[in-house]
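Quick one: the structure is below, and I'll ask about it shortly.
One protein chain omitted, others in place.
Just so it is clear, A and B label the chains in written order, and each chain counts residues from 1 on its own.
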């Protein structure tokens, strides 16, 4: 009896277009939907194609292709210098790619938008080193992050509605900082700052969350809690997590991308990439 | 619940004391001009010299407050605020010169044998237009400079150096006779303002009261700003501009708004300074003056609203005493102040008092 080889799994195929309601809009001249209802007809929230970034001849990213589906939780791993942070810089507009395409949804060209526009369009980012507004209280940090009109004039007259206040309290509970709401953020512990920054991202309510080493400096219990949190977020939001902690990656990700020397080395489930010879070679130098 | 920490902290430190002292100071300030109206020789009479001196210090206090808004809250140390102050002063001076010269040309122009007023003097015989200029001239200059500076993300010491170069350039420009602002000597020999004699005790008293009013208004404005979400965005901007940007705020607009507001406040202070002191010349724009304003704020305590007022009062009070008693040693004292404040009083006198209050 011959064993029938299973066809290789291509996760892209598993993410069939979920929303197809708008496909006729272009044809009948309605134009594309923007902003609140991000156009994700093709099921991808982020499309990076053939991205190149070079710094004075050094290629930080090299013909990189990456697609992140709606509601997906994607982990990015890779050795130091693989281009993980540069990748985040490109997505958030901090670094302009030398060439290549970067689309948010189907209609927003990230290479033409400023950092602020990208943030307002619905991409949130957590830095590698936790960055919070240290002179403000935890509550105020969350208030500033809250999704609202962020123009100068609006800020001058802004008052918190009861609803917004409830939302902040809710997030405070989620990130377990209710008791420290009035504490100065600069006085929090490293792990607490990580949570506060995650909380700020949640307040922003973005379509896509980019998280750079979110569990660094957390205790095991906190890490476990974060994993639960992220899993509950997936579905509603798309997440891209850069992490070195393989245990954490294994506990959350169904789909992992391995970066090496600015390009995608392997993609698939954690077991698949861990079994990949090239990945083993890169990590273990065999 | 959502007030900035500074306000909550000052409330903890004893809001009653702060309020009580504030009220007493305000009462004294309101009483000064009234006492100056007493007949000469009366034991309670306040001399014109004292009134002018205090009025001058109040104008400086407004500058300090304006500087604190950009430095203490938004983290932009401007070393060019003297420029905005002087421009406001010159705008008011133009009106006063026209008032003094009647239908003729101001004296310094006849001296240069100019036959007509330069275009930018048009309309300056009207008090209302002069007031517009007081606001518009520093405001527009700040807007243009700020737009380019913030667009290219100039910050920190770079920003300080650029503002210093700006006020230096302004000083050189105003020193020229051809610029049409009286060159070296600037404007002086004013006679009247709105028909009232400028040296009359009553005019002085009114100008003084207006200065107090502007100070209180700026203080209220600063307090409202600091309490608003805008104030919190500024603080956030100072500490982590990148984070703020990724939260979806455009830092440029916020910086530009507070920068222009601060420049306009300075211009208004300058406009009140000139009729009281009776002279304005380009040395007001010298980089030394502007950087001295920074030490007022640093000494008082930046990021607080009372601190800059306290600092301006302390330093200028000391200055007027020193320059009479030991003129040679004032610069030593001022220099030492710069060093000691930065080394030992990073949060200023207010910070020191708060620390005491908490202990």
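Heads up, the rule we're going with is that a residue touches a chain if its C-beta (ideal position, glycine included) is under 8 Å from a C-beta of that chain, and two chains touch if they have at least 3 such contacts.
Just so we're on the same page, contacts and distances are computed from a predicted model.
Look at the chain that isn't drawn here: its UniProt entry, checked against "Rod shape-determining protein MreD", "Copper chaperone PCu(A)C", "Urea ABC transporter permease" or "Zinc protease", names it "Urea ABC transporter permease". From the options B:104, B:156 or B:317, the residue with contact to the unseen chain in the full assembly is B:156. Within the set B:27, B:122, B:173 or B:200, the residue that contacts the chain not displayed is B:173. Here the missing chain is touched by one residue of B:32, B:51, B:64 or B:77, and it is B:77. The set of chain B residues touching the chain not shown comprises 77, 145, 148-149, 151-154, 156-158, 160-162, 164-166, 168-169, 172-173, 175-176, 242, 287, 291, 294-295, 298, 328-329, 331-332, 334-339, 341-343, 346.
As a convention for this text, only the chains that are shown with their structure count from here on.
Taking the mean of the C-alpha atoms as each chain's centre, chain A and chain B sit 46 Å apart.
Listing the residues of chain B that touch chain A in their complex gives 1-2, 4-5, 8, 225, 228-230, 232-233, 235-236, 238-240, 242-250, 253-254, 257.
For chain A in complex with chain B, the touching residues are 92, 114-116, 119-120, 124-125, 127, 131-137, 139-140, 143-145, 150-152, 155-158, 160, 182, 184, 200, 204.
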